[in-house]
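Heads up, one of the protein chains got dropped from this complex, but the rest are sitting where they should.
== subunit A ==
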Amino acid sequence: MNKKKWFTTALSFVIATVLLAGCGDNKDAQGNDPQASAGKAVKLKLWGAVPVEAGPQAVVDAWNEANPDIEVEYIRYVNDDAGNLKLDTALMTGQDADLYINYTLTRLQKRVDAGVALDLASTGYDIDAQMGPDAAQWKINDKYYGLPTKKNMAFIWLNKKMLDEAGLPVPALDWTWSDLKEYAAKLKKDNVYGLLQHEASFTATIDGTIAGLGVTKADGTSNFDNDLWKQQFTMLHDMMFVDKSTPEYGEQLTSKMPVDTMFLKGEAAMLSAGEFIFRNANNLTEFPHDFQIAFATIPQVTADQKDYKYSGGLGDVLSVNAKSKNQEAAWKFAQWYADGGMLPMASGGRIPSSKSVDNKQAMDLLLKGVEDKYDVDSMNKVVFGQFESFQLSVPQQVLDARKEEYEKYFLNKQDIDATLASMAKRHNDLIKN
């Protein structure tokens, strides 16, 4: 009977070994690949949040054609919590992500802390000279951990036809929220909103305001209770509940309004959103529209406001994973991408920031076949204009706490003063932690 016992123990051991070895084998095959094969191509994986068919595939194909020794594969991640978690997990292993694109300073900061973003100082590439002065907003501890590859833009998209019908001119560059409120009220019609705001642009004005004022006051406490915010919030609240020129907050939230589609269908006269709308606006088969689109800046709160900054600057920050085994190859690709390789993405609104790229060429790509759909004058002034910009460096917890509090205000659960007070209080609490 002892024999039998040994037999079963041995058997289970063998089973376990086989099972575990099975897993192990796969890992080895992948891990050894780059080193073992001197003659074969180096394989790189690039993570980005743009859908593969909206440009990245064309970029990667062009690279692979020209560089048979370095093969790049594009992996799309969704730029939300779950997607970023996936990317961060891949980055830690150092095997499945060699290059990746960051979209916010907060996320990049986390990756720098985790040691998965390569300090680009050693590459000798002069980012300040190449990308312009706005690049410095992406410095962390005075160092570059990524290449800001594209121009970020956010503005108000205007339905020029509706503006003309209402007898309103394209607004001046330094217009204010009271002007916007007035425009929205005049442009509102049955089944047509005066203004729609994309979620990504909802806080553009208040962010631009504290970017100038400072996130905290001189004594280190929160600046979330400043008077300009109060004015902007109150005006927006009026637009929702008094003028009814913009959707009520709860309504927009729960029906998950497709704001870009609504604007292109003519269900809104103005849309506050980023340049990513070009992807749909240029797609006349899926989103046909017979009006011209004009542009305005995202307005400041008051005319005499000091130091207001515009949402924009640079974005799409391409980093090399410091744990990657093929950092040299990855950097080679990164540089190529920034200095023109990314051009196929321009038709979706991603204008390269590198001075090695001819701006004219990118604009032509952006407007190819849809030249008559845009108001050239305002486009040149706003879309291709130069504004003082910012990158907000506020932790996600603080942004979420702020959102919870202003949501209470826009859902009429809390008055404006209590809202500002609790935003500041929660911010202060998180500063202390």
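Please note the rule applied: contacts are C-beta pairs under 8 Å (C-beta built on N, C-alpha and C of every residue); 3 or more make two chains touch, one makes a residue touch a chain; residues count from 1.
To be clear about the criterion, contacts and distances are computed from a predicted model.
A.B. asks: For the chain not present in this complex, what protein name does its UniProt entry give, out of "Carbohydrate ABC transporter membrane protein 1 (CUT1 family)", "Spore germination protein", "Sigma-70 family RNA polymerase sigma factor" or "Lipoprotein"?
C.D. replies: "Carbohydrate ABC transporter membrane protein 1 (CUT1 family)"
A.B. asks: Of the residues listed, A:61, A:113 or A:328, which one is in contact with the missing chain?
C.D. replies: Looking across A:61, A:113 or A:328, the contact with the absent chain belongs to A:113.
A.B. asks: For the chain that's not shown, point to the residue among A:58, A:75, A:92 or A:392 touching it.
C.D. replies: Of the candidates A:58, A:75, A:92 or A:392, A:92 is in touch with the missing chain.
A.B. asks: Of the residues A:53, A:251, A:364 or A:377, I need the one that contacts the missing chain.
C.D. replies: Per the contact definition at the top, the residue touching the missing chain is A:251.
A.B. asks: Out of A:207, A:316 or A:405, point to the residue that touches the absent chain in the complete complex.
C.D. replies: Checking each option in A:207, A:316 or A:405, the one touching the absent chain turns out to be A:405.
A.B. asks: Name, in rising order, the residues on subunit A that touch the hidden chain in the full complex.
C.D. replies: Per the touch rule, subunit A residues meeting the hidden chain are 1, 4-5, 8-9, 11-12, 15-16, 19, 81-82, 85, 88-89, 91-92, 110-111, 113-116, 249-251, 253-256, 395-397, 400, 403-405, 407-408, 411, 413, 433.
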